[in-house]
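For this view, one protein chain was removed and the others were kept in their places.
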Amino acid sequence: MTAENNQPLLSVRNLRIEFPTRRGTLVAVDDISFDIAPGEILGVVGESGAGKSLTGAAIIGLLEPPGRIAQGEILLEGRRIDDLPYEEIRRIRGRQIGAIFQDPLTSLNPLYSVSRQLTETIQTHLSMNERQARERALELLEEVGIPGASERIDHYPHQFSGGMRQRVVIALALCAEPRLIIADEPTTALDVSIQAQIISLLKRLCNDHGTAVMLVTHDMGVIAEAADRVAVMYSGRIAEIGPVQEVVRAAKHPYTHGLMGSIPHIGHHVDQLTQIEGSMPRLQEIPPGCPFNPRCEQVSERCYVERPNLQVAEKSEVACHLFDAPGLEVRAGD
Amino acid sequence: MIAFLVRRLLQAIAVMAVVAFCAFFMFQFVGDPVNQMVAEDATEEDRQYLRESLGLNDPIPVQFAKFALNAAQGNYGISYQHKRPVAALILERMPATLELAITAAVIAALLGVPAGVYTGLRRFGFTSKLIMTLSLIGISLPTFLIGILLIYLFAVILGWLPSFGRGEVTHLGAWETNFLSISGIKSLILPAITLALFQMTFIMRLIRSEMLEVLRTDFIKFARARGLHNRAINYGHALKNTLVPVITIIGLQLGSLIAFAIITETVFQWPGMGQLFLQAVQVVDIPIMSAYLIMIAFFFVVINLIVDMLYYVVDPRLRIDQPGGGGGHG
Partner (left out) sequence: MAEQTAESPAVVEDSARPPSTLHRIWDSDVCFSFRSSKVTMLAAFVTALIIFLAVFAPLVAPHSPFDVATVDLMDAELPPAWEAEGDKRFLLGTDNLGRDLWSTILYGTRISLTVGFFSVIFGLVVGVGLGLVSGYVGGYIDAFIMRVAEIQLSIPGILIALLLAGVLRGVLSAEAYNDAIVYVLVLTIGTSIWPQFARTVRGSTLVERNKEYVLAARVIGLSRFSIMVRHVLPNVMGPVLVIATINLAIAILSEATLSFLGVGVPPTEPSLGTLISEGQNYLFSGLWWITIFPGVVLAALVLAVNLLGDWLRDALNPKLR
């Protein structure tokens, strides 16, 4: 399921997100570009503060002020959506781009029953009467695997467990059959045992409905399990983007390589998990050149002065000077 | 729910008992009631007789039990100053205060709630900033000064409205009302506005901050991400979630309106309970003070109970006993 040469569903071009502060402008997302094909699951991975959630928020027009899109554009099926007036972007939210947030416990309004929240969303986007909307709500709840849906539909959020609530949230995101779902850390707040269920549910549903997903997470395991392609973000930039097999098995960017080294694999015996020294720089302290240079084991002079751009390396694209010269293939960390 | 209500009711009774004890304590230790009641030249025998007949020689717990029993039956003794039963004095003046307080509460809620919602939703708008600035001035002006300024403007300079008293009142049985005559209504306007202003700004500022708090929550963000109309988000999801604190605030404010009426009644010479109480404080008329204390506490307790019951109507988390899915917190 790769993006062949058809038009991408979502296309982010040179996106830059800034936060003006009194001590200067912070650049949280710096000139990133990527596509998502119809039906594709793109994993976006990175440490917190890497800019992955902000990218998701920018796509659905929910950047919180003072954050703003300073440059670049976002295209949905070829149509620019980042500069739409409020009412038009509102109509896209939920209808064409759904969203799932991190914490199912706080994503639902505690004072409204599940049915009310579902039918309200359905009726906002689809021309259905009360009865039809309720029927659809019931179908959705059954589809996301809520046992006894016909009975539970009139319950309030606090009567559901965390995993069940996230299923309700998924049902809400799927209400109007959007083409794309932005799932921002959908399993982080859940118990480990439930995480896998939710991920496989999400994957199955999107497969059934042909919905594309931008799956934002810091959990490489979730990505490996669910995504078709993966974008690795570091300090507001994309370090590496490519098919998930390629990135997991043959990471190119030294950062990705370190990231992969930190996942335990069942069946492989390792004495010690690798770990990247140091931590991601804070926004106001991003060094010039490659932002990863203070932590990189293969750093060269060039990394301190010149910012690497994304370039094709085998099946992936990678932003690292190690891959500049053609034919010079250095495997990070070996 | 019944268990909860019973618990609240017991708490209310406990509060009333404590307040009654405070009132009783005032009787016991503030001044000697006998001195207040007998003539200057009374003999020691007279005093002893009065002491005995008032039950002042009984042990303290017995006296308190008697006091509490009497209080519960509305018997608060005789006012030192007016030489009349306190209950009758208070009842006579209650309609004036209640009409004033309720009119003020209606004004405060009708203006304060929408203003709070508006300034919460458009916090950066010019009108919002104007309202917020005005409200800060409103909070900083003492109630009595507002009253005097209103009198100066509308009674002294413009001569439109009366500056004191209730005007012409209509008798409905024992209840004297302001609402049935032009003069009564005109007399009510200035005191009601004076009393309402502070409460209004208070309600407005609290609702605004509640609104801002709710608008920051995840479920509002998620509602936006679902593409709901702004109207549905602001007036449905957000406003409904501010209702619980708002009910609390307005409930408690109704109680404090009755207390703040003391000041307004003094400025406008409004013949209500507040004025009665203030005169009692000035001449240390303990029976009136303790009766007023008990009565105010009773108002607060009743209002609190009503507020508790309203929570059930608004918040399903309290209505339904147990979460079905085994709880969500982890």
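We just call them A and B in the order they show up, numbering each chain from 1.
Rule of thumb we're sticking to: contacts are C-beta pairs under 8 Å (C-beta built on N, C-alpha and C of every residue); 3 or more make two chains touch, one makes a residue touch a chain.
None of these values were measured; they are calculated from a predicted model.
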Fill in the blank from the handout: Filtering B:Ile60, B:Leu149, B:Leu172 or B:Met309 for touch with the omitted chain leaves B:Leu149
Completion exercise
Considering the complete complex, of B:Ile102, B:Leu278 or B:Leu310, the missing chain is touched by B:Leu278
Completion exercise
Touching the unshown chain, subunit B contributes residues 15, 18, 26, 29-31, 136-137, 139-145, 148-149, 151-152, 156, 163, 209, 212, 252, 255-256, 259-260, 262-263, 266-267, 277-278, 280-282, 284, 286, 289, 293, 296-297, 300, 304
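Keep this in mind: only the chains that are shown with their structure count from here on.
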Handout entry: Interchain centroid distance [CA atoms averaged], subunit A/subunit B, Å
Key = 53
Fill in the blank from the handout: Residue positions on subunit A within touch of subunit B in the complex are 60, 62, 86, 90-95, 98-99, 101, 103, 105-113, 120-121, 124-125, 152, 155-156, 158-162, 164-165, 169, 172-173, 175-176, 191
Problem - Contact footprint of subunit A on subunit B as seen in their complex - result: 217-219, 221-230, 232, 236-237, 240-241, 314-317, 320, 323-330
